[in-house]
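Report on one structure; see the data block that follows.
What you see is part of a larger complex, with each chain still in position.
Chain IDs A and B follow the sequence of writing; residue 1 opens each chain.
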Amino acid sequence: MSIFLFSDFGAGDLYVGQVKAVLGRCAPGVTSIDLLHDAPAFNVRAGAHLLAALAGQLPPDSVVFAVVDPGVGGSRKAAVMEADGRYFVGPDNGLLSVVAARGLQRRFWHIAWRPDRLSDSFHGRDLFAPVAAWIAGGAFPGPKLAPVPGLDVDLGGEDLAEIIYIDHYGNAMTGLQGSTLARDARLVSAHRHLEYARVFSEVPGGQAFWHENSIGLAEIALNGGSAARELGLEVGQHIMAVVSG
Amino acid sequence: MSIFLFSDFGAGDLYVGQVKAVLGRCAPGVTSIDLLHDAPAFNVRAGAHLLAALAGQLPPDSVVFAVVDPGVGGSRKAAVMEADGRYFVGPDNGLLSVVAARGLQRRFWHIAWRPDRLSDSFHGRDLFAPVAAWIAGGAFPGPKLAPVPGLDVDLGGEDLAEIIYIDHYGNAMTGLQGSTLARDARLVSAHRHLEYARVFSEVPGGQAFWHENSIGLAEIALNGGSAARELGLEVGQHIMAVVSG
């Protein structure tokens, strides 16, 4: 059993190691795998759509620690969700809700348990990590959870017509699922109309296009360079899909 | 048993993997966890205070590989330290000395052993990693070590009134322990007076404040943005704590 980690804690920063120290203590022998720790900081909506795309790649019985938590220390609840066999542990602030809305079989809990020592700013380490570890270790902490009918914050399962992530190559992922877009659709961003290509090598060097990327999202890319830099793309920019003719 | 890694080797750079290759060879089955590899480069003093704050989060029998080593290849000694049950392996250049000064039960050794092949610039891989691995694997390499009464370089256990680390959100950690500061104290940096708040959500958006962070340090933060960028903060800047009244 593996725990997959998704957060905005920063891959190079000092937070992830502290989470893993707790996971290792609460679930010895369980492997943790970093999915992404550079989700757009504080951006719950972008994170929710990225998480939904990535979750589809994971084994059916995965446990996912998912924390983008700008409201930590405030009144948002802490949640556990089971969606089609996968368990998700994180804040009830919308982050888990796109996965939820697209799932078929779902169950929800709020975390009633509090650790003896709960920091004000790092529930990832103090609250979510132990709960995720217990689930991954095979000891579902039922008595520490309260079943609830749904999440408090629900962003819905609809596509998001925005840029939600820019990778280090400069490819700009949108919240539009590639499976829902006709191949003759154009993506429009900042007055640029971009056509579909299956792979980078199908377009001339330096030309921008859109394709369905490896996690199923429509992505703006550029053969041999950074689409984000060349086109001035940023997370949060609106994208329009236009069907020709 | 886990080995925790703390260094300035760069989380994305090609050094950490080489260290882990050695750890895996010398201690198969021991897990290594990256605490931080982007400690301020070459900055032993900042690293020593960060390490002391992070070490408090670790299980009591941890082994910590701690290497910020600008003098590698020179005359500084290589050290092993036991402090209150935790083992630390790294250069005797001050890096381990804040942990030492704040510890109760301490023992110290210099590493007399040298590997057959010792590079001039990467003792982390060639010297410290094997020693840390042997300790974590349960085979304390006593005959390879020489007991010493203390470390050669001692920075002391006092707080450090400086910025010692800036995280990727832009929060600026100081070397002041939050437990030693009255909550009505102000932190002064570059002529800005900052008041205390418990959590981000207690201050208006865009306002800077200080709080005790999740590793016990006084930290300058800003609700909804980067304190470092807004206030022009950098590692090494002096911070003054002023008690009101």
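Here, contacts are C-beta pairs under 8 Å (C-beta built on N, C-alpha and C of every residue); 3 or more make two chains touch, one makes a residue touch a chain.
Everything numeric here is computed off the predicted structure, so don't read it as measured data.
Shown are 2 identical chains; the number of copies across the whole complex in this structure file is 3.
Criterion: only the chains that are shown with their structure count from here on.
Chain A and chain B have Cα centroids separated by 30 Å.
Partner chain B is touched in their complex by these residues of chain A: 10-18, 20-21, 24-25, 38, 41-42, 70-74, 119-122, 125-126. Within the complex, the chain B residues that touch chain A are 2, 4-5, 10-12, 31, 33-38, 50, 54, 57-59, 165, 167-169, 198-201, 211, 213-215, 224.
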